[in-house]
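Written below as structure tokens is the structure these notes are about.
In this view, the complex is presented without one of its protein chains, the others remaining in place.
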Amino acid sequence: MPEVVIAGTGLIPAGEHWELSLRSQATRALLAAKKDAGGLEPQALYIGNFLASTVSHQSNLGALLTDWSNHRGIEGFTVEAAEASGGGAFRMGYLAVASGLVDVAAVVGVEKVTDVVGPGLENAIAEGMDYDFEAAQGLTLAGQAALVMRRYMHTYRVPRQVFAGFPVLAHENAVGNPHAMFRRPISLKAYEEAAMVCDPLGLFDMAPYADGAAAVILTRPELARATAGRALVRVSGSAVVIDTLALHDRPDPLAFDAARISVQRACRQAGITPQDVDFFELTDSFSIYAALSLEAAGFAPLGKGWELLQDGTLRRDGKLPIQTMGGFKARGNPLGASGVYQIVEAARQLRGEAGACQVAGAKRALVQNLAGPASTAVTHVLERWEPKG
Amino acid sequence: MEVPRHWRIRQQRYSLVGEVCPHCEAKIFPPRDVCPECGGEAKTRFDFSGRGEVFSFAVMHDAPAGYEKTTPYTVALVKLEEGPVVTAQLTDLGEQPVEIGMPVEMVTRKIREDEEERGVILYGYKFRPVLK
């Protein structure tokens, strides 16, 4: 099977882009990635997007974005897996190049949440859950996370403050990230005093929904070396695993089985154990999910994920840095694009181009993009590519 | 308006009509084409008692469109006596504090009203503290 490398990355800052359309956001990120890859021409465009058909009343993004970015004549279509759409699109690009059928694949994750104002956005996002049996009961994605959080607090007898460290760390790590939505640290006090969104889930337990677009160019190393004037990043493990869509159908809603199994499969493919990675870009769309992701990946025993916050393990200079450029919480959560942001951020770390956010000596990353409470889990292992010989 | 999709599952919504698997006896809600326990075809009707207990709950302060009228409202995971867990609102709480493990019973209530006062009224299961 051919090796697959990331030859270029591009993104626009996550945030509220009132003046930018869905198509402009995606085109800018895509062209930036292409430029970064030395102008490699993609033969396929895989788009990660969650909400366009509802929020922007736009389907067929494959045609729209392939056309709009001036790539008519190639293949292009959308991969939709709710908030894991970006990770899913990246997986699709990886499969295409690894199959040998596509030489150069472009992957763009794009989300446009500000096309709608008012509570309609919550309804659109809630469509990522079981519409008939979760969303129809008035549940939102945040509400679903709150149900998990309450159960966690009950099962392990911990107060909600144990989760405060995740947003505090995210904001601290985002200070030096120019594409982050929030670049100011927050205090524990601010966490405690913040309004409740869905009690027990407070404002800082939830990453803000944002507009955004991020893109990568995938190819084989021999094709990339000729054009990219910089280090390459190799995709050494890739796995997607599905759990029940509805939270209520899980025997144990704290188990995050899909997250656990996808880590195992991706690491097995890469020939490593999770302990061999230098940092972990996890899904902190909700602080509780960060804790459960750490537990599912095997970095902490059940009920102890939050304890890793206490000894500095998760800090940028710790043993297992997470949210290295601010995570979903401080960079912003452009939903279906987030998975591609994670890949871009990890790739820049591995290339040594993360600037003020750089994790020293980072050679290998674990990147995990979840939809909801790990209903879909997309996990990748990325490594700095060292040419053989 | 999305009348047909709600109409189709009205019995499930109004009164927790589910299924019992003819192969492994698993009680199933909502009804599925395939039994989640044994993979066999599931289609035998089973009426759930509506009794259960709170497994987890969250108080919704930010409601999606169509649900704003009742904010803040409580959504819970309710573990039914017969096994399955359902997502549903708790109602008639008064000033009663909610706790995990609290016994609750199913009632049929208004879940949502579409298009202000012009659309159809969506009725469905909610749960309340056991009356007596």
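Every chain is named by a letter (A and B) in the order it is written, and numbering of its residues begins at 1.
Criterion: a residue touches a chain if its C-beta (ideal position, glycine included) is under 8 Å from a C-beta of that chain, and two chains touch if they have at least 3 such contacts.
Note that contacts and distances are computed from a predicted model.
Undergrad: Between "SUF system NifU family Fe-S cluster assembly protein", "ABC transporter permease", "Hydroxymethylglutaryl-CoA synthase, putative" or "PadR family transcriptional regulator", which matches the UniProt record of the unshown chain?
TA: In UniProt, the chain that is not shown appears as "Hydroxymethylglutaryl-CoA synthase, putative".
Undergrad: Sort by label and list the shown chains the missing chain touches.
TA: B
Undergrad: In the full complex, which bits of chain B touch the chain not displayed? Write them out.
TA: Residues of chain B in touch with the missing chain: 10-11, 14-15, 47, 69-70, 89, 91-92, 94-95, 107-111, 121, 123, 126, 131-132.
The rule is simple: only the chains that are shown with their structure count from here on.
Undergrad: For chain A and chain B, what's the span in angstrom between their mean Cα positions?
TA: Result: the chain centres lie 32 Å from each other.
Undergrad: What residues of chain B sit close enough to touch chain A in their complex?
TA: Residue positions touching the partner: 5-6, 9, 13, 30, 36, 55-68, 70, 72-73, 75-77, 84-89, 100, 111-112, 122, 124.
Undergrad: Touching chain B in the complex: which residues of chain A?
TA: 118-120, 122-123, 126, 132-140, 142-143, 146-151, 154, 195-201, 246-249, 253
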